[in-house]
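Every protein chain except one is present and positioned as in the full complex.
Chain lettering (A, B, C, D and E) follows the sequence in which the chains are written, and residue indices restart at 1 in each chain.
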C-alpha cells in the first residue's frame, strides 16, 4: 500500500523552508500531498489560486508531490485522501510545543501519525509572516521563495 | 482561616484539562473558585451563562468548588473573594513562560501566590482553542469535556 | 566611526524594562536610537506623540540616547540612520526564539548585527501588553514606567 | 488531616532560593519537611550534618518546617512521613522539563501530588552548583545563603 | 530500495517509550535497526548482552525490527548497515534542542536524515536514568519496560 503523507498549512506564502521539508519528506513517503487549508475566518494575503499554481510549478519535476486546497479539519482531509501520515517541519522549541499539541489531537481524531523533520538551519528563520511583512514594504522576497512572485502592480 | 484559591480563565470552553487541575487543587486548598473572566474585547464562542451552568453541573458533588464570572483584573477579583492563591495548570514550556510573567504581576499587585500543577499528560494536548476548531467543523468534542455540550441546532 | 544601535519596538507603552536595556546599551554603543515603529495595521493604545515626548523626557540627561518614529521595515530604518546594530532585550525563551528568527532576517536584509542583553530579573515580568491591561482597568501603572503617565480624564 | 509537603533536594548547599520556596510553601501546607537526599553515588561538598544544622537554625522560628535526611527514593520517603505533596521551585524552562518528568514518576509510584512555585525573580539565578564554584575560589557566598557558612580553615 | 532507519541509543535499559517509537517507526520504514551504542567511557548498568536479548524477545513478532550493538559514531554505523534515516523520539523541548544539534551533525557527516516522532504522552516521563534510579532502590520497574527484567539476586 502506498504511504501517503499530508503536508498541511496555510502557505501564505509557501517558502523555501516549506519546500525543504517537502523534498526531504518525498524521500521518506511514496507520495506527499501539500494541503492548503482554507480558513474562512482569516483573509489570505496571497490568493489561494495563485499560490496553488506557484507551488505546482515548483514541484513539476516531482511526480510524487501534489497540491490540493481543503477546508475543514486537517485530520478529516487526511483521511479523505488516504494519508496516514502528517509531515511537519520543526524550526525551534516554539514550533515543537505547538506541534506536540496538534500531533496528539490528530492522532486522537483519525489515528494519524505525525512525522517531524528539523528545518535546515539556513532556512529556519524564514516564516510566512515575516515574508508578508517584508513584501508589504516593497522589498524583494524572491530569495525566500522557491518560485518568482508575480509583480505588484 | 480558610485557604481559598482562584482558578481564573476564559474557559471557552472549560475542558477535562481544567477539571483535572480543579479536582487536584481541591485537595490542596479548602475552597476553589473557578473564575470566568469577562473580556469585553473578545467575543466568546460558548456563551458565559451556558458555560457557568455546565461547569456548576460538573462540580455539583464537590462542595468546595464554586463558579463565578468576573470582570476586571484577576488580582482584583481574587482579593474581593478573599483568595490569596491563584491555581494554574502547566502543560508545557510555552505555558510556563506565560505563567511566570503573570505570576509576578499578580504577586506585585495584590501579593497573590500562584500555585502550579502540571497537567496530567494524557490531557495536556487539550486546549480550548483546538476544541473550538474541532467543534466549528461539526466534529464531536464530548471526550475533551467533563460535561455534554448542548446540540448545535 | 560612531557605533550607533537602533532599539526598535512599538513601545505601547515604553516600560522600565525597555529603559533598563537602553541604559545598559548606552554603555556599549556610542549612540542609541529608540525607534518607535508605526504599524498602520495595529491601532496604538497610547498615542505616538505622547509616547515620544514621555520617552524623550526620560532620557533628557542621556545625550547619546535619541527617540524617533519610523514606518517601514526596521532594517531599512536602521540603514537610514546609520545604525549597524540592533539592540534587543531578552526576558525568556519565548523572546529568544522570536529574536533568533528576527535577527537572521535583519542580518540577511541589511547585514545588521543584533546585540542581546538579558533583562534585569526584577523587570522581566513587565510587558507592554500587561501594562495596558492593568491601565485599562484603572489601576495605577506608574511603578512599571520610567515616567508618569498623564491622567485618564 | 494535616497536609504535609516534602521539599526534597540535595541542598549542597541550601540557598536563599530554597528558603524562598519553603517559606511560601509553609503558607500553603500545614507542615513542610525539608528532605535532604543522601546519594551514595555522589560525594557532597558541604557535609550532611553541617547542612542539616544550618537549615534547622534558619527555620527555628518556623514551627511547621522540619529537616530530615533520607536515603532511597523520594517517593518512598514521602510516604513514610505521611506527605502526600511534593513542593518544588521552578526557575526556568529547563527546571520545568525536569520537574515535569519527575512529577509523573512520583505520581505513578506513590500517587504524590507535585506543587510548583515559581522562584522569586531576584533569586532565580542562585543555584547550588554555582555557589560551590564561587566558594571553591574563596569568594564570599553569604549573600546567597540564609545562614552564615562556617569559615574554611 | 528498502528504506532502513537506525534507532540508536544506549538503551540502559530499553523502555516502553523506546518501544513506542520503534513500533510506530516500523509503520513508516521498511526496516528498523535498533542500534545499541557501546561507549567505552561509560559503564553500563544493565549488561549489553542481556539487553540485546531482552529487546530481541520484545520484537520477535516484528520481522522488520532488528537489534545490533555498535561502537564508533552513529553516522558511521548507519552507513555500514545501509540506513539513510535515523529514527528518534522527542519527549520535550530539552530533547528537541539536543536532537536538533545531533541531527545536523549526522546530516553533515553521512547525509543522514533524522525523522522525529513525538513520544506518546503517557510514556513521555519514562527515561532510562529514572528507571535505573528506581531499580537501584529495589522498586519494581516492570511497568516501564516492554519485557520482564531478570531478578536481582
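Please note the rule applied: a residue touches a chain if its C-beta (ideal position, glycine included) is under 8 Å from a C-beta of that chain, and two chains touch if they have at least 3 such contacts.
None of these values were measured; they are calculated from a predicted model.
> Would you mind spotting which of E:73, E:130 or E:149 touches the chain that isn't drawn?
Touching the chain that is not displayed is residue E:73.
> If the hidden chain were put back, which of C:52, C:69, C:118 or C:149 would touch it?
Of all options in C:52, C:69, C:118 or C:149, contact with the hidden chain holds for C:118.
> May I ask which residue of D:64, D:94 or D:108 touches the chain that does not appear here?
D:94
> Going by the touch rule given at the top, which residues of subunit D touch the chain that is not shown?
91-94, 124-125, 127, 130, 133-134, 137, 139
> Suppose we count only contacts with the excluded chain; which residues of subunit E make the list?
Residues of subunit E in contact with the hidden chain: 72-73, 76, 93-94, 97-98, 100-105, 108-109.
> For subunit C, enumerate the residues touching the unshown chain of the complex.
Against the missing chain, subunit C presents residues 3, 24, 27-28, 84-85, 90, 93, 96-97, 99-100, 103-104, 113-118, 121.
In this text, only the chains that are shown with their structure count from here on.
> Using mean CA coordinates as chain centres, what's the subunit A-subunit C distance in Å?
Inter-chain centre distance comes to 34 Å.
> Considering subunit C alone, which of its residues make contact with at least two other chains?
92-94, 124-125
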